[in-house]
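What follows is a single structure, written as structure tokens, with notes after it.
For this depiction, one protein chain was excluded, whereas all remaining protein chains were kept in their positions.
By letter and in written order, the chains are A and B; residue numbering begins at 1 in each of them.
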Amino acid sequence: MLKILKYSFFDLMRSRWAYIYTAFFLLLTVSLLWLSGDIAKVVASLMNVILVLAPLIATMFGVMYYYNSREFTELLLSQPIRRRHIFFGQYLGLALSLSLSLLLGVGLPFVVYGVWGSAEVWDFMMLLVVGVFLSFIFSALSFFIALRNENRIKGFGLAILVWLFFAVIYDGLFLLALSLFSDYPLENFAIGASLFNPIDLSRVLILLKLDISALMGYTGAVIQKFLGTALGMAVSMAALSVWVLLPAWGIQHVAKHKDF
Amino acid sequence: MITIDNLHKSFGRQPVLSGVTLSFDRPGIYAILGPNGSGKTTLIKSILGMAIPDKGQILFQGKDIRGQWHYRRQIDYLPQIARFPDNLRVSELLAMIEDIREEKPQAMGRLIELFGLQPYLDKRLGNLSGGTRQKVNLVQAFMYDSPVIILDEPTNGLDPVALIRLKGLLHEEKEKGKLLLATTHIMNFVEEMADEVVFLLEGHIHFKGSLDSLKRQYNETSLERAIARILQGEPGFSANGHIKQAVRLAVRR
Partner (left out) sequence: MRNTTILAILCLLGSYFARARTVTVCPTCSFSGIKQAVAAAQAGDVVLVKKGTYREYNIELNKPLTLKGEGYPIIDGQNQGEVLSITAGGVVVEGLDIRNVGTSYIEDRAGIRVKKARGFTIRNNRLNNTFFGIYLEKSADGTVSGNHVSGEAVQEMSSGNAIHMWYCKNVLVEHNYLRGHRDGIYLEFVDSSRIRLNISEDNIRYGLHFMFSNDDDYFHNTFRRNGAGVAVMFSRRINMWENTFEHNWGRASYGLLLKEIYDAEIRDNTFRENTIGIYVEGSTRLQYRNNEFSRNGWAIKMSGGCLDNVVANNNFRYNTFDLALNSAANNNRFDGNYWSNYTGYDLGRDGRGDVPYHPVKLFNYVVNRTPEAMVLLRSLFVGLLNFSEKVSPVFTPANVADNSPLMRPITFNRTVQPKNRN
């Protein structure tokens, strides 16, 4: 598995897309830091971008990478190696290269700017952790989808739909449910519902750092009480890990029974 | 060496192989022929463990290959389409395969020379022409000394010189006593190279035997015309098939 991972990672890190992705984050972060100079504000702006873009790019790259390396995968399948190892290797290579692009693009300007020692260093770390998680989660989901759909158009469409669902539609339904049942106490529902969407969960984790003042009022206090504690943090991290493991398990399950 | 017993495989409702029984026990070059969609590639992929049969079994050197992967150490494979990771260099690709197989390739240097690939070793695979990629593909397929070589449309995209080199290679490997399975559409290639022919049609084996016996059976002097006769349903093999099918339908009713 590590062998496949190594070569996939090299292949991807040298691709034009990896450069573009890294350069985009570099440019964005540098210009935000330069324009506003307020780290808290930059973290807030970056959060909006990362929460949307990291899953979207991971989704698209996941599908693209799978379909593009379809023929090479066949060659690998003819080699004396377990199937599982091929797909996990490719998936991890992809997720790692995406994460590295993000870490370099966002992290480098911050380190140069001197985030260490500033009050926002933890907000910033949380941003990176969440970005890496989202890259892992959505590349696994899209890999899984591509693996299940031989038809590229269908696979691509489905993967984008999944992204759209988690990025927008889920929250729309969530809000609808909240306003329909607003006569009932909904705090626990709200916490539960955000655990079931990795993007929401990531967002709430950053909100706990950025918008603590607003969250301390009303329901926020309940959320803060649950997710803001060490236990809550552990639960959130566990939930995010489950979001990585679930599609990863799906990948190995589908790969095991699939004809190439 | 390879025994296939009553192999069934369908994709969805579409049967691709319906009860294929075959064995390749003597060394030599076997050409697997058949029109598009006849199940040639599926047959090969089943042997390689890439397609998983619905029914039947495949024995490699007497052992069932289901769920196994070690046996592939003894097979070299030339895929039909030579596409590799765009951003790896030729040398890295070969190193990767060496890494995976955990075995030093015996013939790599000689093959690189044979196909004139030295100038391309440090080039990225994405920047190579289709023909050069196919040469790389040939190098990776022939660089190990495995007893079985499976080739999917080996002549695809090769220039005449490379084609001659390939034929030479195939002869050489045959002389070493290896088993070579090749699918192809090029009848000249078959006539020139193959010892035996397997003809697949609609998932059934319509013929297996030497080139001469095929021609004799259909009273034809050229392979092409014999094949054409099979496809036109003369002199009765496939008619026979139709009758079988009619009977089967009748029984089901």
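The rule is simple: a residue touches a chain if its C-beta (ideal position, glycine included) is under 8 Å from a C-beta of that chain, and two chains touch if they have at least 3 such contacts.
Just so it is clear, the model here is predicted, and its values are computed rather than measured.
S.K.: When the whole complex is taken into account, which chains on show are touched by the absent chain?
M.R.: Touched by the chain not displayed, across the whole complex: A.
S.K.: Looking at the whole complex, which of A:A40, A:L103, A:L158 or A:L246 touches the chain that is not displayed?
M.R.: Only one listed residue reaches the unshown chain, and that is A:A40.
S.K.: Which residue, A:E71, A:E187 or A:D259, contacts the hidden chain when the whole complex is considered?
M.R.: Only one listed residue reaches the unshown chain, and that is A:E187.
S.K.: From the list A:L26, A:V52, A:L108 or A:V129, which touches the chain that is not on show?
M.R.: Counting the whole complex, the residue in contact with the absent chain is A:V52.
S.K.: Name every residue on chain A in touch with the hidden partner chain.
M.R.: Touch with the absent chain occurs at residues 38, 40-41, 44, 47-48, 51-52, 167-168, 171-172, 174-175, 178-179, 182, 186-187, 189-191, 193-194, 199-200, 203-204, 207, 210-221, 223.
The rule is short, and it goes like this: only the chains that are shown with their structure count from here on.
S.K.: Taking each chain's centre as the mean of its CA atoms, how far is chain A from chain B in angstrom?
M.R.: 42
S.K.: So in the complex, the part of chain A that touches chain B is made up of which residues?
M.R.: Per the touch definition, chain A meets chain B at residues 3-4, 7-8, 10-15, 68-72, 74-83, 257-260.
S.K.: Which chain B residues qualify as touching chain A in the complex?
M.R.: 9, 11, 45, 48-52, 69-73, 75, 77, 79, 81-88, 92, 96-97, 99-101, 124, 140, 150
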